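Of the protein chains in this complex, all but one are displayed in their positions.
Here is chain A:
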Amino acid sequence: MADNVIEARGLLKTYGSQRAVDAIDLDIQRGEIFGLLGPNGAGKTTTILMMLGLTEISGGTVQVLGFNPVREPLEVKRRVGYLPDAVGFYDHLTAHENLAYTARLLAIPRSQSGRRIMEALESVKLADVAGKRVATFSRGMRQRLGIAEIVMKQAEVAILDEPTSGLDPHATFELLEMIRGLKRAGVAVLLSSHLLDRVQSVCDRVALFNKGKIALMGTVVQLANQVLGAGHPFLVEAQGADIAGALRGIEGVQTVVPEGEGGWRVMADRDVRAAAAQRIVSVGGSLTRLADLQPSLEEVYTRYFQEARHAA
């Protein structure tokens, strides 16, 4: 309890008869990066807005750092940094001026604000464009400026809505690195995304959202085990012998499925990669590739909802 920065119980949001967020329970722990993942319209943004007291709650409760966002929104917003989906800044002001306005809203003393703004801009590599008008900034730079705002705020919790959407792979990589930086600074991070695989690498835990409900919650590995079955999948590429037969003979191997030219996808109940390499060499094959397969969240998601639909 003490280590949860956000606690939602039966949190509900209705628009007319539609349940945009359907009585969810959610705990975000101190110091973790939590991913709220799901397709567009799943209810991620609505959940976030309720946590910040920016939209009314239809039912249930939510506590952020021990405060109730309905009754004490100022206390919540003083301590929580928020990067909205497609964040905007005042184009006619410079990056520095934009953050200075936020600093005044936060009542940061003038003696500190200059230093805190520059340090924040440095941490997201925008210090050299601090005096440039935001109108000239790319999408990625704006997202980083949004992160700088959270850093300057010295927030205990950062809530990032679709932080990587619209970014190219390089900008995405940089941004994810900055999110890890927030975690290293002790900030709990809640991020949402509709691109499951993009962000799975930074998330300690994830919740898969669908139609306002949380379908699955836990670490990526836990979810994979739960949905795809326990096991260690890996990929083998080799030539020169009856590779499939050799692989099937290894103790612990459950399935061997051909994949591509000269490749096999192997599922085992434990890590048998060393044994597999030995066996292939001993039957005279030449091994060209042996790769551990990360469980993919996309796959977990698709499989889970396929099964859910079949069950229904």
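Keep this in mind: a residue touches a chain if its C-beta (ideal position, glycine included) is under 8 Å from a C-beta of that chain, and two chains touch if they have at least 3 such contacts; residues count from 1.
Heads up, the rule we're going with is that contacts and distances are computed from a predicted model.
The unshown chain of the complex is recorded in UniProt as "ABC transporter permease", chosen from "Urease accessory protein UreG", "PadR family transcriptional regulator", "ABC transporter permease" or "Ring-1,2-phenylacetyl-CoA epoxidase subunit PaaB". Of the listed positions A:72, A:174 or A:197, the one in contact with the omitted chain in the full complex is A:72. Across A:105, A:185 or A:308, the residue that sits in touch with the chain not pictured is A:105. When the missing chain is restored to the complex, the residue among A:8, A:33, A:65 or A:87 that touches it is A:87.
Residues of chain A in contact with the chain left out of this view: 45, 49, 52, 54-59, 70-75, 77-78, 80-92, 101-102, 104-107, 146, 149.
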